[in-house]
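This view holds just a subset of the chains, kept in their places.
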């Protein structure tokens, strides 16, 4: 590894991209500015050699209102010229599907924030309808991909050339459930219920009927019932069959944050201490998970942090638990976790630049 | 029954009380103004003979900003003087517990919006810690109480002298689950999960740390896990043991509305048609329930109406359903349902004054 690591971002116009640019800009081990690339620029913006990023995300402006970062048209040549070591893709999944094989060939390490490479099972990938499903290159690339959740795959991420950064909902549910399933405590015959609620930034920056203020404000709605794309991540990472979990996302009238309420039944009666122990063991080396001892976490406490907050309540008999898991969908649910993966890949402290 | 029915409200300073006053004021079969009484008034307000209700609830003011209703100090004599036939109590449950026996003795019919008389089982009532638990009068009164959900107990409500108006969460969950359980479809061994989310008006008008804008806004939090007072209503009305359901309430950052997401497993595979049939049968005579054929209901659609909106999705195998139930916690969840009960008690069309 060189003295100084050079990162770059492609696809920085969305909410996650903006957060990523901000995090990389202030990361104490990344001295220079990260170049930021647009997948596509219109003619007018091409003519002026790109777009100041502060025009798109005013909160990235500096004290003179100008901003330091400039959105440039993407090209492989430019990436090579800048000596990019680690490439972040915050692009649509179809685009990531195309570009990752090329980037690997060119020797870069990649952290892909899309859903393109998260799923190992063809059946689970079906929801994305990738058009390269029978490509050998795609299969070879998929084989290299590591699911980018350090709490589960720290050692593999450290060596990975391609990290598939998890979905926001998936992160929220997996961190709540995996420690209990891994410890063999859960009665899977009864089925796990994951009732998840997300702020509107999770629905993307494009103005649609669903992201209209009049639709989202003073409202709550369930969507993608039995059909959300993140379901496959739950099955593969927790190790469940489709019958063993129901996952329902809801659109909350708030800008950021996810709260998942997860319902599990135990094989044998548990105590508060035995459950707390299972979580503490599982997350012993994980600085970005906060376990709540008494109270339950709330969305407000984890928003604008990279923490996943986890707490639980047992019923009187110790046979059932309600687990509450909170995180910021743009940080631990996207760009913060991407930077956490960067830290793991480079052998830096896992929470560097994230506190 | 007299030509003209005289109603009265005690306890009108909260959100449900204000909605009730508004509904009774505009009810087409109630010509005169309903007298409204405060359980307690301070000396200053006593000295001026009560308080114009528009001072407390400006939205009840008329075109001259004055308001027609006046909050008077409560007395049994005044109730008798006004010839009150039906008494609405929107008082704390301790107060309802004290006053209802007296009101029955005085020949009034009562619709009590508190939790005082909703629960038949002593075990379920324990959460309220009533101090009259071994009183014969209390037992006799309880024996007369009818649970005021017309969709379940229409015939009994018509004859009842004491109607115990249901809890807001309980209404939301019971209407979603009861038709499926009553039709014998649900596998209760697997446990029902009711994940409910309510707007802040459900938390009452008193300023507290939890109702502070800075706590509730941009937030979501679970509370009273495994211990909410409405749980007993679910058990008794649906006919479940405590192990057969988990109910978790959450505080939503919106003023009004409840959405409950309910998870059930079936004994045998079902079709969309078979489930829709079960709901249609159960609610055939119920004008205040709207069944959604395709889309799922959202909080926005039921808020400021007295409708309970119910929709569902089945999984591919037909073995599990996610049922979504929405209502306005102050209307179908409280005062609207109280007026619906009034209509049933008096033999009027059930939705009179509610559309």
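Annotations for the structure displayed:
Going in written order, the chains are labelled A and B, and every chain counts its residues from 1.
We take it that a residue touches a chain if its C-beta (ideal position, glycine included) is under 8 Å from a C-beta of that chain, and two chains touch if they have at least 3 such contacts.
All values derive from a computational prediction rather than experimental measurement.
Taken as a whole, the complex in this structure file is built from 4 copies of one protein sequence, with 2 shown in place.
Please note the rule applied: only the chains that are shown with their structure count from here on.
Work out the mean CA point of chain A and of chain B, and you get 41 Å between them. Interface of chain B with chain A (complex): residues 190-191, 193, 195, 197, 215, 217-223, 225-226, 243, 246, 248, 250, 252-257, 259, 261, 263, 265, 296, 298-300, 303, 313-317, 319-320, 322, 324.
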